[in-house]
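Here it is: the structure, laid out below.
Missing here is one protein chain; the remaining ones are kept as they sit in the complex.
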Amino acid sequence: MIPLLSVDVAVIGAGPAGLAAATAARQAGAERVAVFERLGEPGGILPQCIHNGFGLHVFQEELTGPEYAERFVVQAREAGVEFWLNSMVLSLSAERRLSVMSPQGLVHVEAARVVLAMGCRERTGPNILLGGARPAGVFTAGTAQRLVNVEGYLPGREVVIVGSGDIGLIMARRLTLEGARVKAVVELLPYPGGLARNVRQCLEDFGIPLRLAHATLSVEGRRRVSGVVIAPLDETGRPVLSRAEQIPCDTVLLSVGLIPENELSRQAGLELDPRTGGAAVDERGETSIPGIFACGNVLQVHDLVDYVTAEASAVGRWAGSSQASGSRELALVPGGNARYVVPQRLSAGLVPPFTISTRVQRPAGASVVRLGGVVIARRAVVRPAEMIRVDVKPGDWTKVLAEVGSEGCLRLEVEEERP
Amino acid sequence: MSYPDVVVIGGGVVGAATARAFSRYQVDVVLLEKEPDLPWGTTRANSGIVHSGHYDRPGTAKARLCVRGNRLLRRLAAELNVPYRQNGSLTVAFTPEEAAKLSEWYARGRANGVPRLRLISGRTAARLEPNLAKEVLRALHAPTAGVVSPYELALALVENAVTNGVELRLESPVEGLRPAGKRLEVATPGESYFARLVVNAAGLGAEGVARMVGDETVALRPRRGEEYLLDKVYGSLVTRTIFPTAAGYSKGILVIPTAEGNLMLGPTDVPDSGFEDLFTTAEGYAAIAAATRRLVPSLPGPEAVIASFAGLRATSATGDFVIGPSPTCPQLIHAAGIDSPGLTAAPAIAEEILFHAQAAGLKLQKKREWRRGRPAPVRFRELDDKARAALAAADPAYRHVVCRCELVTEAEIVEAVRQGARTLDGVKLRTRAGMGRCQGGFCTTKVMAILARELDLPYTALTKRGLGSEIVVEDLARRGGEGR
Partner (left out) sequence: MSEEIQRFTCIVCPLGCSLTVTQQPGQAEPAVTGNRCQRGLEYGRTEVSDPRRILTTTISLTGATLRRLPVKTAAPLPKQFLLPGAEALRKVSVAAPVRLGEVILPDLLGTGVAVVATRGVPPGS
């Protein structure tokens, strides 16, 4: 007999999103809130993010990843959240039934509400068609981060980092501090993939070259990496092979983007948004299947953990309350420079404030954010690496409703202001 | 020094099938493999297609052995519990010229003895495969074609051979062959074997082995092929293996549903490649993407690619298999120049090698006891909750899911190590840990921990695929130990 467990809220994943959502759900009145976590400790990716820079929004102080995690673990425990560690959710059904492999064996869980907080995974070499003979010494930046910071091993001595995502930038500094030589960070786009301050404090501080608008053609080496070949891009975005150069190294780190981990979401059959790679949700974070919510990086890839916490707390509150699902009659789609928008559905009768997040497709100067034609925010500068989060105020929402009526399709636009 | 009856050189699928075929008889057999694990050569990068046998000209060894191998392999896969699916194949024609070529192949297939082959209209093809390109005029449907996991097949053959008494020697590259009376001395770094008979199934190394006895009849011209594996999410776009009507030496660039439920795209065919050209290229992908989208327009883009790799076909200069005794050394029997349809033909090649062995004077008497089958390995990912719960109740190592993408448990990895896995790739080929969409991003460190524990090795000694492919270079904890 497989034991059956009944809970009010089942949270999948004990990273920053899961911790905040579970705590909020308990505080909103849910009796039994259980978090299921594959790893042996809560915190998700935070324990390996030993650098500082977390918590400026949430705590107004600068914390390291382990410190940030610690605060939320303590909060969740104090709130009475039930932790299932070393417990992997094997399946999820639309009826909110979970199969979980736990240290006690397989258990079935039936949950009144489910919060998806599985986070994301890193894009790999094959994902970006990285050529070569698959030698040892190629790691995603996050895997290397775990090897160095948690397991305590140096992956290599001469490193090239492909892609300039934040984890790659952070690892450039980290490996330098551990005595490795980081020879270059190579970025396909003409601008960095990570935050500007990480370019400053992780690369410029240590004199690590950032090669923008360069393609990485191949990784050389048969058993272990012996080098990479890169080439600058011409105006049409094609690599100029005559200017290709070889950089000798024994290690390649990939920091080329993150993919929300929605395999369980697919099993449950909920609607996914191809633009975000995450679930299509309403203003409460509820997916197309009533009673299943999503938050954090499984919903959309965030730039800052503080925003994950804020989003997950709001979603957790809804999941923990006994309110009926929203009506979801308005569709929200991105326009202008906006690449995506979350939420993708809105209920006409919602009570503001609520939060809209988006990211732009390309960098731009002073820009306005419009919802259904109504300006809801302005930004001095917009960059693809940075998420734009706007709390829509009651007054603006009234104007939006007056513009579009209470049914149909709303556009969320980001547009550069003409000087 | 040892005196086996038979030494088989090469632990690819041909050497494995041959060793296993010998294991049924009362002969001492040693299987030599140069790598620390197997099958790491051409077999590893095989597409896994079990061909029906209509492609090769009647009278060739390829035609003869492919059709027979197709039948044998189906049975073998069942006996050894290797993932196999008889999914059939469709070779599609877009033009009247291609349609004429299909008719030629149909006739060829009939002559070769391929059962149930049929020519069908584009409309019938579209009914069978709704995602096939609308422009398909005609198709050749071969229901006996299938797909198998090539490395699992080779591993299972070796496991079964070892169960039946074959001695497997890893890290044993052959350094020399010398006639010694009626026997042939096979020198490896660790040991010399004086065998009555030696089988040259050395894959890309077969030419070198032949030259050791002054035999120049084996001339290899490697052809590199790239393959791209897609996320399982797209696994059901087609059911059958889709072939174009290819004009060149190879069967063209295909859409292959693998035995494990992925789609694989490829292979390219680059003639006159180097013996170590195991790299993938941007051009390779571009060619494959264009060719396969012509067959199945709804195929996803590069974002769906979870793994890419290249393999080298050990093509012979004659274009046909080279099977039979060496003209310069009757104790050496070649199974060389094995490219497509070599995987399909492997069990039939093994049969033929046994025939040559007998002709060379080796007496083959059946063993009284012989284990035909291999117990099915536990594949946690394929089980239902009830079976998973039962395993977990019996053994806590099943409660630890190590590879989340392919759902591989610690128990399966420990078993793989028991079966001989010493490296990350060895674990991967045996269990699929690290073969899924995150490509080991999450499980690499966990698999390393298990390998280190089971083999009692420091992390710095763990490799991806043998010496020179170490994964980490330094243990940070060994840098000194001043207290605070």
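Going by the order they are written in, the chains are A and B; count residues from 1 in each one.
Note that contacts are C-beta pairs under 8 Å (C-beta built on N, C-alpha and C of every residue); 3 or more make two chains touch, one makes a residue touch a chain.
Because the structure is predicted, anything quoted here is derived from the model rather than measured.
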### Query
Looking at A:Ala30, A:Val58 or A:Leu195, which residue reaches the missing chain?
A:Leu195
### Touch with the omitted chain, as defined above, among A:Pro3, A:Gly29 or A:Gly179
A:Gly179
### Task
Considering the whole complex rather than only what is displayed, give the residues of chain B touching the chain that is not shown.
476-477, 479-484
### Query
Hey, which chain A residues sit against the chain that's not shown?
47, 50-53, 56, 62, 64, 66-67, 70, 148-152, 174, 176-179, 195-197, 199-201, 204-206, 303-304, 380, 386
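Everything below uses one rule, namely that only the chains that are shown with their structure count from here on.
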### Query
Taking each chain's centre as the mean of its CA atoms, how far is chain A from chain B in angstrom?
38
#### Entry: Residues of chain A touching chain B in the complex
2, 38, 86, 88, 90-91, 99, 101-106, 108, 121-122, 124-129, 131-137, 139-140, 142-143, 146-148, 150-157, 178, 217-218, 222-224, 250, 263, 266
### Residue ranges of chain B touching chain A (in the complex, touch as defined)
228-229, 233, 276, 278-282, 284-285, 302-303, 305-310, 385-386, 388-389, 392-393, 396, 398-401, 404-405, 407, 437-442, 444-445, 448, 459-460, 463-477
